[in-house]
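The other protein chains are all here in position, but one chain of the complex has been omitted.
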Amino acid sequence: MLRFVLRRLILLVPVLFGLTVMMFIIARLLPGDPVGLAAGPNATAEEIAAYARDFGLDQPVTVQYWRYLTGLLQGDLGVSIFSRRPVLDDLIAYLPATLELVFAAMALAVVIGIPCGLAAAVWRNRWPDYASRVSALAAISMPRFFLGLLLQLTFAMWLFWLPLGGRFPIILEPPPTVTGFLTLDALFAGDWQAFVTACRHLALPAIAMCLSPLATIMRMMRASTIEVLQQDYVMTARALGLSPRLIVFKYVAKNAVSATLTVIGLYFGWLLGGTVLVETVFDWPGLGLYATQAIVSQDFMPVIGVALVIGLLFMLVNLLVDVLYGVINPKVRYA
Amino acid sequence: MTEMTESARAYAFRRGWFRFRQSSLSMLGAVLVLAILVLAVIGPWIAPYPEHIVGGVDTANRFQSPSLAHPFGTNELGQDVFSLVLAGTRISVLAGLGVVLIGTIVGTLAGALAGFFGGWADEVLMRLADLKLTVPGLILAMAVAAALGPGLMNMIIAIALSWWPGYARLVRGEVIARKEEVYVTAARAIGASPSRVLFRHVLPNIVSPIVVKMSLDMGFAILTVASLGFIGIGVRPPTPEWGTLLSVSRSYMPDFWWTAVFPGLAMFVAIFGFNLLGDGLRDVLDPRARR
Amino acid sequence: QGRKILVIAAGQDIPNFDPHVATGYSASFFMRNVYDPLVRVANNPPEPVPALAESWESSADGLTWTFKLNPAAKFHNGDAVTADDVVYSFERALRLAKGNSWMIRGIVQPGKVSAVDAATVQFDLAAPFAAFLAVLPWIFVVQKSQIEANLGADDGQAWLLANTAGSGPFALKRAQAGTLYELERPAGAWQSGAGNLTGVIWQIIRETASQRLALQRGEVHIAVDLTSEDMDSLKDRPGVVRVIEPEYRTFSIKMNTEHGPLADVELRKAISYATNYQAIADAAGYADLMTGPLPNGIMGHNPALEVYRLNLEKAKEHLAKSAHPDGGITLKMVHVNGLEQQRRWALIMLDSLKALNITLEIQPMLWPDMVAACQKPETFPDLFPVYQTANYGDPDNIAFAAYHSSRNGGWQNAVYNNPEVDALIEAGRTEIDEAKRVEIYGKMQELIVADAPDLFGVLERRKLGMRAEVQGFVFAPVASNAIECNGLSV
Amino acid sequence: MALLEIRNLHLAMRSFDGEAHVLNGIELAVERRQVWGLVGETGCGKSLTGLSCSRLVPTPPGRYLQGEIRFDGQDLLAMPDAQVAALRGTRIGMIFQDPTTNLNPAFRIGTQLVDVALAAARRKPEVLGGGGRQAAERLAVQMLDKVGIPNAAERMGDYPHQFSGGMRQRVLIAMALIGRPDLLIADEPTTALDVSVQAQILRLMRSMVDEFDMGVVMITHNLGVVAQSCTHVAVMYAGNIVESGPVRDVLMAPRHPYTRALMQAIPTRDTPRGGLQGLAGSVPNLITPPPGCRFAPRCALATDTCRAATPPLTGASHRVACIHAETVDA
Partner (left out) sequence: MLEIENVTKVYPGRKGMFGSSAPVTALSDVSLSIRPGESFGLVGESGSGKTTLTRCILRLEEPTSGRIRFDGQDFATLSPAALRAMRARIQIVFQDPFASLNPRMSVHDIVTEPMVIHAAALGLGPRQRTERAAELLDLVGLGPQHLHRYPHEFSGGQRQRICVARALACKPDMVLLDEPTSALDVSVQAQVLNLLGDLQTRLGLTYLFISHDLGVIRYVCDRTALIYRGKIVEQGDTQAVFDAPQSDYARTLIAAMPEVAFD
């Protein structure tokens, strides 16, 4: 087990390496002139050149890449040519917001999706099943950004129930940073009101985000539950007089959840990358927004940084899922 | 075993059609998709204000709320939103088709070769696919689209670039599974060459999952196209594209909600249609997903 | 609880705190409130008012300027602002050659700013410069001792990324990149005329509709990025005050006068007559059509100038005289991807040019790509929309940037050059007599209109939304979205 | 009163092609200590008959047309669900064919056994003698021991995949017997096993019958297995029981043409090369079954009478459903 984890961790290195190469290639494909943008509208050619020199952009790509790699090994992710801030600092500032959103969405998706999927499978071909299937498909088909807009329109613009966007009201003092998750920090600080406020801000974006993983988890859960329900051992359990509740909640659920687990892992990565749209809609100061702005201004160190962080997180989460999978699935563990 | 004299294919088709028809949802999907395809073809011709589709403006009539003359109202330039949404169907369908076709062709070829021959080709492909999995598709597509500049074709390429590994993975997995089927061993035992085995015995048997994935992916491709448009890296004006329309009009909410809501709804209906159809097809074509 | 905090909603993040590096209106907001220049600009029409300098005088030839510093002025750490600091700041700005330093480049030279005594600074200009007082508000003074203590390898730039060394009415309290920046009035603020604010928050709300809603709901006091549609919907909202004022911000579409079909002045005129100016104004909402190259109302602007207006007959006449009498050509127009107004104008141009049987290909581009395209006439697109904001309220600002051939290759004037116009601009620059300047600029405007290098578009009015409880706001048509907060109260 | 008595049971199953009449008047009576072998070709309805004994046939697609299934005198088909469910495990036990798929791979076998024991004890407290979880664990170990698992106590913590096929089948038997059922239905319990293991399992089952005083229905398609381990046999063809009775009587002197054909299709020590008799034709389509005797189309002796009506199962202990039974005997 430990060896497995170590092996996987070592395998991360080449993938991350490939990632930097790929992003560098894409960055080089960009025909634009990020320096010109950063140097400001009134810069002369010499100033622009000086600017480029500042960032080593006058060097050949290979040299730039080499510098980047050596920097990376020392924990230096480069500098945004636009803000001149170190990318690492920015990532540290933006990441918690995204993670909080993703975790909230994922938690919603899991907490609602798994029981619904289970229910749909158990009452297969009856109304809970139809209802959940139609709504799952509709949820998957609903563009997140459109849903976000509709939610804003309804709850923030017409009903005035929830805030329109942002993470925390600026007038209020945010709770002291411990985890970077405002909700948790508020709880740690014992500030109930701040917690409620943070949750109110989190609500709409998290709902907009969670819908499609929720639907997928629900469908996956339904499918795997149905598959499990058709397994011979379920028939045996019924034939030997185990109560339906025990069968479903203990025997079936565990098998079905383990099949759903991989989807959750994959979706986590997908969500990390997918925050872009929701963050744009809700002005959520997270990685997605950061990446969008970097991409639009062709500031590619942040783009590479974001790709690296998301890639790393994605792989770590999937590693975690694989480990969990092994814990739930004795066969894998002992194989 | 049936004793009917009709050919096996006709029987299989009838059986599939029966299963498909039984689900009213699948039928709804089929109807929606059909409608979308028809609109994609004739949309620009039946639009009430064809000149608005090619960029005509009517600034005297800005922001008219929905009425008989303008069922979906007019936008910031006085263009008829209904005409724009109608014309957007073609763009979305074209883009979706483009993405899915490129993805399928490239992915199937790569996946089949990797799965069938294994070795270093497999290694390289799988590492590439891993890479793709770790970089979120949307960010990759955004970066590529930003690099290539706006435009329908560029957008299709940008998305397809992050799309084919999905097919490659699917096909590779299926090929590896099929490779172990007894009838494939049987073919090898009678001396069939590798290419014969691949094209005659393996590939024909994985058409169903590919078709299912394609129809499900159509919806997602349309969604991704719209997402890029929404971020603002979409088509060039004056091409009416749903995501771009939505992205422009979101600043006019809530007062001029119709400029945003109708393109969004069109998007939703189209994606929903393809997803319903894909789901129905999967029930029919993919034996493992059978209920 | 005794705290009076003004919240400003804005779409732009503050990229950098270094007053000699940063640009953009968000950075301007920051610098105007955290740092002090020698003089500030205020009122409408704009005029210089004392800041660090309590008084100033210039020699008759306009070459020597002397500023008396306010003895009360002190930095946030309590040290007095001295002439040394002022000299250091100007030299640093020139040394770094970033940010706003271009405004004084060639006018103020290194070594030519000197401290006469601790409270007196003297400038020996290289040439007379009519707009000198108008540019001074944009060169801010940093505390020499603090910078020198944190010099690093880059003249303190790295340190100033996250720190400040100013004397302004407010000091930085907290910064959350991408979210908000909070300023706080320091204990020993020396500025007079202060309102009751104890602090200011610059909150980043990227969507204009969101800004408007936040304003409507009283979550913010001022929203600075509102669109005309937002202004309409804010009309008659209780508790909201709308500020809609003309400003020196021109929007025009530059044509490639050097390369391609539009090198032909007849074709340019044909297009100038074919453009639907009314639609452009409609689409812009609260805006006024431009009359010639200079912004309406600025000194030297001629409101009676005869300019092009939609006239298809004349357009066809000029087209007939061009190399393409029947049209049938395709022109390329670019615009900044995501800039909604520019997209609208591109579509209006597409519509307008149909009348001349000219096809327009629209290409949204990223700004750096557009800047890159400006470098050569060959790469410059046929039609190129630009906004030009007067950084200081003087005709020289627009005239020099937009029409002087020395700017060729840059985005403000990529290709247009006319030696006569150049000469007039240079003359206007160094002339200090106002009447003569009006004459010079009048002549220049006529020449430019005859050349038709631009489609003169609109002057968008400044659109600010404000809560009624905000007191003490006085509009000045220069960078009015970089709100100066000293005098405000809530 | 017989332990289990199935009377004239008719069952239809719906599928895409139509509704198949899969059980067509099953008659079967099982007493305690009787081991009934249920034989027949694939798809003739053996499993559905077995499942019917504890009403586990899914409905839909299944539909009982008529008949009754009397267990201890009570008709299962007339009972509410909960009451049938209460019989499962404690009164009627079940063992299925594939020992690999019938154990839940994600749980320790101890857990699975204990859960069954606890469920049984809820309805039949004497199973655990009023004890709780600890008693259930003790009982589970005891049962494992009884079915011949060495080191039973230690193996409670193992997962199914850590056992061999034969051991898993033993575990399943232990699970089925832990609630001390009166009737055991075993659906092809040895088909998936090798011959040597099969012999052990059959021996184990026989010994359990006496110890637990059960009636057993053992479904198989191997006549050899029936001959060696059953007291009675019922031969099924296309949803009918065509012949039934004490195993010796039926196998030594088969009277239905189908039983005879089946016997002749098995190679024995004395069958000469080429001496096997296959059965021409194939099993009829059950959606539109042939009228009358369903075996008629493949039967050399069939006459118009055969095709007119389904012949009833007649006789005292050795019962046959064929009007030609006497002829065949001759």
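All chains are identified by letter, namely A, B, C and D, in their written order; residue positions are counted from 1 within each chain.
We take it that a residue touches a chain if its C-beta (ideal position, glycine included) is under 8 Å from a C-beta of that chain, and two chains touch if they have at least 3 such contacts.
Just so we're clear, the structure is a prediction, and the values are computed from it rather than from any experiment.
Colleague: Of the residues listed, D:251, D:293, D:306 or D:320, which one is in contact with the missing chain?
Modeller: Checking the options D:251, D:293, D:306 or D:320, the one contacting the hidden chain is D:251.
Colleague: Of D:151, D:277, D:303 or D:317, which sits in contact with the chain we cannot see?
Modeller: Of the candidates D:151, D:277, D:303 or D:317, D:277 is in touch with the missing chain.
Colleague: For subunit D, which residues touch the unseen chain?
Modeller: 41-42, 194-196, 198-199, 202, 221-228, 248, 251-252, 261-269, 271, 273-274, 276-280, 282-283
Colleague: If you put the missing chain back, which residues of subunit B would it touch?
Modeller: The list for subunit B reads 1-2, 7-9, 11, 181-183, 185-193, 196, 200-201, 204-205.
The definition used in the following text is that only the chains that are shown with their structure count from here on.
Colleague: Hey, which chain is the most central one here, using CA centres?
Modeller: A
Colleague: When the centre of a chain is set as the mean of its C-alpha atoms, what distance in Å lies between subunit A and subunit C?
Modeller: Distance between chain centres: 39 Å.
Colleague: Which subunit A residues reach two or more other chains?
Modeller: Residue numbers touching two or more other chains: 31, 157, 280, 296, 298.
Colleague: Quick check: what residues of subunit B touch more than one other chain, meaning two or more?
Modeller: 146, 149, 232-233, 250, 253
Colleague: Among all the chains shown, which pairs meet the touch rule set out at the top?
Modeller: By the stated definition, chains touch in these pairs: A-B, A-C, A-D, B-C, B-D.
Colleague: Looking at the complex, which residues from subunit A come into contact with subunit C?
Modeller: Interface residues on subunit A, with respect to subunit C: 31-37, 39-45, 47, 50, 82-85, 90, 93-94, 156-157, 160, 163-167, 169-171, 280, 283, 285, 289-290, 293, 296-298.
Colleague: Okay, in this complex, where on subunit A does subunit D touch?
Modeller: These residues of subunit A touch subunit D: 231-233, 235-244, 246, 250-251, 254-255, 258, 328-331, 334.
Colleague: Of all residues in subunit B, which touch subunit C in the complex?
Modeller: Within the complex, subunit B contacts subunit C at residues 55-57, 59-60, 62-63, 76-77, 146, 149-150, 232-233, 236-238, 248, 250-253, 255-256.
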